[in-house]
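Left out: one protein chain. Kept in place: all the others.
Residue numbering begins at 1 within each chain, and the chains themselves are lettered A and B in the order written.
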Amino acid sequence: MSGLKRLLGVRDREFFDLFEAAGANAVRAAELLDRLVATYPDEAHLGGEIRDREHDGDRIAHEIIDRLNHTFVTPIDREDILALTSALDDIVDFTEEVADYLGLYRIEAPMLQASELTRVLLAATRQVAAAIPHIRSAKDIRAFTVETHRLENDGDRIVRGAIAALFERGIDPMFVIRWKDIFERLEDAIDSCERAANVLESIVIKNA
Amino acid sequence: MSGLKRLLGVRDREFFDLFEAAGANAVRAAELLDRLVATYPDEAHLGGEIRDREHDGDRIAHEIIDRLNHTFVTPIDREDILALTSALDDIVDFTEEVADYLGLYRIEAPMLQASELTRVLLAATRQVAAAIPHIRSAKDIRAFTVETHRLENDGDRIVRGAIAALFERGIDPMFVIRWKDIFERLEDAIDSCERAANVLESIVIKNA
Partner (left out) sequence: MSGLKRLLGVRDREFFDLFEAAGANAVRAAELLDRLVATYPDEAHLGGEIRDREHDGDRIAHEIIDRLNHTFVTPIDREDILALTSALDDIVDFTEEVADYLGLYRIEAPMLQASELTRVLLAATRQVAAAIPHIRSAKDIRAFTVETHRLENDGDRIVRGAIAALFERGIDPMFVIRWKDIFERLEDAIDSCERAANVLESIVIKNA
């Protein structure tokens, strides 16, 4: 193996390692949010741990972009590297925003649908994280993306039901403002999982 | 004509056909929303037909991306294909969201400005759909894009007037929450038409 080839090989592995780290970090953030919501407000300190995951995610994204800027030949298309980095970063950002809103909005007890949605988000991040290692060998990941889409549809249905419930009661506008925001952010986090899955599928197809 | 050239020719036509299908689908969705709002709530069943258009739009977008991933040489720049696909998909997504909100938010009678905006949206989707066939031959489409910008300005003016009206009354916060969301989504749909028109103009200029 030539020196150049070996160098490229190292660079390749580093991109893949960083994506896997970002995926694992997203799963960890989703686990923490799921537990924060399920036990709220008993384990409110978990909010700080989710913020740490958000900072870790930023660091990983920054390192990927930095490497990309210094790398001439990349193992996968530059635009796919950027799109995947951005989607994985968004998952954790939105997850952290949900945790943050619980405190900022002085939520006393989470609505039932919030727990259902954190469970969907956790399942979707696990699908994404499980699919990432397969892009090294461009292995078929359709099972993961199909399941992510199914989860996104599930999340969509739950959010619609939750919003409808808010407007049915429709008594307290402050309640509606708070929860509409939280549900929309949970939906954004789950959508980001779907976006990540779509990029992963593109990468695999192009390199198959 | 060589086999390769003919193959490329077929691929080209298929991309163009798919964009035209997406444009026609956006017009159909906008027509249905315009009628749904104008007759609301008498023809509430049209919401289901708009949802079907949204699914069709998803299918078309998916087919374009899939072809793009399997195609090495594309008739127009890859990033333009992606940007146009995304803009056309967004038009229908936002259109469907508006229809959805009418039910979810338990709207009883649409505000007058909602009808004005669905008419603007319909006119804008027609401009976009009429411009799409011209990218095959890179013909000048400025007349369509100028008219789309004019419509977007119109829409903007109507939304601003509608929001001002909401805050003038300012009696019922639940009313404001509902309608602000609906007007913003209508504006997003019209903005997506302008975005599609801008990409179409870029494509034509680059290939002129």
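As a working rule, contacts are C-beta pairs under 8 Å (C-beta built on N, C-alpha and C of every residue); 3 or more make two chains touch, one makes a residue touch a chain.
Given the structure is predicted, the values throughout are model-derived calculations rather than measurements.
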Contact residue for the chain not shown (choose from B:Arg51, B:Arg67 or B:Lys180): B:Lys180
Out of A:Ala38, A:Ala130 or A:Ile177, which touches the unshown chain? A:Ile177
One chain isn't shown here. Among A:Asp42, A:Glu79 or A:Glu168, which residue touches it? A:Glu79
Residue-wise, where is chain A in contact with the chain that is not depicted? 65-66, 69-70, 79, 100, 104-106, 173-174, 177-178
Give me the chain B residues in contact with the hidden chain, please. 79, 160, 163-164, 167-168, 170, 173, 176-177, 180, 198, 202, 205-206
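To be clear about the criterion, only the chains that are shown with their structure count from here on.
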Compute the distance, rounded to whole Å, between the mean C-alpha positions of chain A and chain B. 28
